[in-house]
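Every protein chain except one is present and positioned as in the full complex.
Letters A and B name the chains as they come in the text, with residue numbers starting at 1 for each one.
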Amino acid sequence: MLKKARITVAFLISTQLVGCVNLGVQPWERDLLAKEEMALDSEGNDLGLDDHIYFSKEATSGGRAFAGGGCGCN
Amino acid sequence: MRQFLLSLLVIHISFTPLSLSFAQEMAAPDFAISNAQLPNKLSDLKGQVVYLDFWASWCKPCRKSFPWMNQMQHKYAGEGLQIIAINLDTEAALAKAFLDKVPAQIPIVYDPKGKVAKGYELLGMPSSYLIDKKGKIRFAHKGFFTRTEPLYEQELILLLNEKE
Partner (left out) sequence: MKKKLNISAALASATCALLHPYASANEMLEGWKIDTSLMYYGETDRVSAVEAVIAGQKDFGEEQLLSGKIVIDTLTGASATGAVAQLTAQTVSRPSGEGTYTVSPGETPLDDTFKDTRVQLDGQWTQPWSDVSRITTGLHLSTEHDYYSLGFNGSYAHDFYNKNTTLSAGLAYSYDVIKPEGGLPVPFATKTASINTSEDYDDNEDDESEDDDDDNDNYDNDERLGSSDNKSTVDVLFGLTQVMNRRMLMQFNLGFSEISGYSTDPYKVLSIVNEQGLTQSLVYENRPDSRTKTFAFWQTKYALDFGVVDFSYRFATDDWKVDSHTFDSRLRINLTDSSYLQPHFRYYNQSAAEFFHPFLMEGQVLPEFATADYRLGEMSAYTFGLKYGTKMDNGDELSFRLEYYQQSPKNAGFTEPGTLQDVDLYPSVKAVIAQVNYRF
């Protein structure tokens, strides 16, 4: 199961990267990234509540940090 | 000695926050304008001070920049200031929705494919360029902050007072 998981993740990462030869965009091409739903912390309350549930019921905690992305303004 | 002064200049420039002052004056890249209120191309505006502002509907600080630009245009139009707002939305409809909420008393030029923006090598959104009467870029700003409004106004006055 663990081995399968690792292979799946490696595959997913590589398929994502194949489509990106030049990483990044020009400042005026951030229209989609500027959308609220594209922010990494767009559902702050949900993520916080979920983290609390899973921290209480499982042995692992943590993971997310919220820097980067967005409209890149200022 | 010369190298020392040059490195001092480079260090000074790299530490200048928010506004980049070009050590050498760069000629403003020319582009065609299709707006009834303006001449056919940027270079036709030589003799006037031009403030070029690159904006988009999804850019939050742009909401603050428009009222200030409207104010500056009214104040200094008589002295030869022309502010032009260049829109970079991929769809004009989005820009129009923004303008319905944030009225603009300055002419808008549409650059949906970013061709003009590329020429100006924008570093962020919004970006503004102050072009003197000779057609050279003298000041470039990345972003818009209300606290720097007086500074930008000083730069406008400086350029307006120059002779052609």
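Please note the rule applied: a contact is a pair of C-beta atoms (placed from the backbone, for glycine too) under 8 Å apart; a residue touches a chain by one contact, two chains touch by 3 or more.
Note that the coordinates shown come from a computational prediction; the quantities given were computed from them, not determined experimentally.
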For chain A, the residues touching the chain missing from this view: 1-2, 5, 9, 12-13, 16, 19-20, 23-27, 29-33, 35, 37-38, 40, 44-46, 48-49, 52-54, 57-60, 62-65, 67-69, 72, 74
Contacts from chain B to the absent chain lie at residues 17-18, 123-124, 142-143, 145-147
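Keep in mind that, in the parts below, only the chains that are shown with their structure count from here on.
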In the complex, go through chain A and note every residue touching chain B. 26-31, 34-35, 71-74
Chain A touches which residues of chain B in the complex? 54, 56, 58-62, 88-90, 94, 114, 117-118, 122-127, 142-145
